[in-house]
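Pasting in a structure now, in structure tokens, and then I'll have a few things to ask.
Here the complex is missing a single protein chain, while all its other protein chains stay put.
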Amino acid sequence: MTTGIRVTIWNEGVHERESEEVARVYPETLGGQLAKAVEGKTGIASVRCVELDDEGQGLTDAILDTTDVMLWWGHIAHARVTDENAERVQQRVLDGMGLVAFHSAHKSKPFRALMGTSGNLRWREWKGVGEKERLWVVDPAHPIAEGLPEYIELPHAEMYGEHFDIPQPDQQVFISWFQGGEILRSGCCWHRGQGKVFYFRPGHETFPIYYSEAIQRVILNATRWAAPTRGAHSPTRGNVPPLEDMG
Amino acid sequence: MTTGIRVTIWNEGVHERESEEVARVYPETLGGQLAKAVEGKTGIASVRCVELDDEGQGLTDAILDTTDVMLWWGHIAHARVTDENAERVQQRVLDGMGLVAFHSAHKSKPFRALMGTSGNLRWREWKGVGEKERLWVVDPAHPIAEGLPEYIELPHAEMYGEHFDIPQPDQQVFISWFQGGEILRSGCCWHRGQGKVFYFRPGHETFPIYYSEAIQRVILNATRWAAPTRGAHSPTRGNVPPLEDMG
Amino acid sequence: MTTGIRVTIWNEGVHERESEEVARVYPETLGGQLAKAVEGKTGIASVRCVELDDEGQGLTDAILDTTDVMLWWGHIAHARVTDENAERVQQRVLDGMGLVAFHSAHKSKPFRALMGTSGNLRWREWKGVGEKERLWVVDPAHPIAEGLPEYIELPHAEMYGEHFDIPQPDQQVFISWFQGGEILRSGCCWHRGQGKVFYFRPGHETFPIYYSEAIQRVILNATRWAAPTRGAHSPTRGNVPPLEDMG
Partner (left out) sequence: MTTGIRVTIWNEGVHERESEEVARVYPETLGGQLAKAVEGKTGIASVRCVELDDEGQGLTDAILDTTDVMLWWGHIAHARVTDENAERVQQRVLDGMGLVAFHSAHKSKPFRALMGTSGNLRWREWKGVGEKERLWVVDPAHPIAEGLPEYIELPHAEMYGEHFDIPQPDQQVFISWFQGGEILRSGCCWHRGQGKVFYFRPGHETFPIYYSEAIQRVILNATRWAAPTRGAHSPTRGNVPPLEDMG
């Protein structure tokens, strides 16, 4: 159906440089580890990592023009992404680009702009070790559940809990259980314009979550799901003549 | 369940002053005519009309603090609403205020911010007389369909057609048929945060649509539906201790 | 909007007679305790309890003709409800009657027929004392969340866990956390035909859950939400002439 998905991984890239602990967990950066989930897999044409400190914040037209699906990891530098760049990403999604937003990206500018809500939630990073999270598949018919067990267990995770201020998902794939007593809608699908958005909760920078085989499978599935649908042409907008004889 | 809904009708108020034709159709302004749909009805505590040229663009804290549901009619002056005021309206909806957006409000700043999409669509105002529109009830169980016939027929309407760039509605109440060959998702419900949003297509300024009894019934039903849900308290956000013993 | 909701509580009524333990927890029967949540409340016109062993299984035309919302509690005798009666309840919902299905009613004939799925799930009744359940409000804008805290905690509950084989809810109001590690979509809304269906998980017969003030509030809210929407007339079906001049 496609000649292959061109993936761009946008990684904030700040924690890895400022924290030895994060650099130890993700020596190839968070973006580099996300890349391993998709590189060389069936249906994936190319994988590229960009960062906030790259030219044009890694969001130039040259990059966006050659991106089918963008994976987004950001946390402490959301505010540094310019409003113009956030709007460009939003517009690209409306034009068909897929966006897979991870973890703290619930507060990133492009995700919030696409949702229209605050993205606020409860959270907790328990004593540096986190707590157990169990992601339950609640829609086993969904392509993002392909090849997965009934649930994915993460022994050490930051907690994100409800109420999570997002629009009701078009499709709910995962809901998380947390040891401390909370739950979260943790795998959520939306269409926006001609594009698709998937939010996936896991991925705190100090826990080796992106090494999990099941999590890698979700990342691959979500990337495939988010691939652009190519219509014969884009929808017509604006003032149009009638299609029927108006007498 | 409530002690009565305090309704604020926000009307742009430009057409009525600049166009004799509009002033003839809506001598008491578009806002004034919308008010007639809700004034004195069961469950409605108060109705107030404000306009763009009022102090603070009619969107001061004093007004928003005493508004349960806001009805919004705007068209040619969307850009004059300040970004700050649009954000304030958006935030109020997330905090529980209902928003009923009419007709051209699909391109208003608060509606677009809450949707995250462009709101773009096809449109046509046929030779000054418009064309026939028939709004079909596709969800007869929905409270906004209370007391309505199977469809509402408008002999003279501006056409708005698909693709309409909005998120998939949480609930779809009306879909419109147009004489010229198009259709539109014309009555759409969403929850956003603690608040509710209803988009209702009819209402071109040169057609006497808001005098229709059936349309007035929809306006009343939508206002009641959009009334705030009052939880025992607002959702907790931010860093929280665990609810369970973490050992 | 209505002259008051006529509530019929359909209670299987078997456990209370066969088990002293259940009779001790619910001396006035489960139906009788459900009734306390709605009796005498604003908007409720009447409340009546019927049981499986009543004439016509409590589902005669005389009863259904005078029911706006039916609350359904059943567990061990689902199979005794005749197929004809289950179909009658299904048809009444399609015609506008509200249905609030509690707990084990996920496997009742009318609920399954309305859903089209098996209703299967994981479950556990832990050592006779159950386990902690915490129902999180994930849609604070929904009328069924009116007056509720952020979550409802039940110290002793039977566990029902995902995957729960139901259609994706039109609106998701509650999601439950369980002590043993599972989650469940535990408060779910659907429209079916001209009627509404709410599934609410809590209510095991050996735990005094229906005495909880918060649970009683949910029952009342759900009953109000499920009240019929009265259109000006029912939708037309079958062969119809064109509405437009076909030349």
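Letters A, B and C mark the chains in the order given here, with residues in each chain numbered from 1 onward.
As a working rule, a residue touches a chain if its C-beta (ideal position, glycine included) is under 8 Å from a C-beta of that chain, and two chains touch if they have at least 3 such contacts.
Just so it is clear, the structure is predicted and the values come from calculations on it, not from any experiment.
Asker: Of B:49, B:86 or B:137, which one is in contact with the hidden chain?
Answerer: B:137
Asker: Looking beyond the chains shown, say which of B:73, B:102, B:160 or B:177 touches the absent one.
Answerer: B:177
Asker: Kindly note down the residues of subunit A that lie in touch with the hidden chain.
Answerer: Missing-chain contacts on subunit A: residues 1, 42-43, 96, 134, 137, 139-143, 145-150, 170-171, 179, 191-196, 224, 229-236, 243-244.
Asker: In the full complex, which bits of subunit B touch the chain not displayed? Write them out.
Answerer: 134, 136-140, 150, 161-164, 168, 171-172, 175-178, 181-183, 185
Asker: Touching the hidden chain in the full complex, which residues of subunit C are there? Just list them.
Answerer: So the residues of subunit C touching the missing chain come out as 90, 94, 113-118, 120-124, 126, 131, 159, 161-163, 165, 167-168, 170, 179-182, 190-193, 235-244, 246.
Operating definition for what follows: only the chains that are shown with their structure count from here on.
Asker: Hey, what residues on subunit C touch two or more of the other chains?
Answerer: Within subunit C, residues 134, 137, 139-140, 150, 171 contact more than one other chain.
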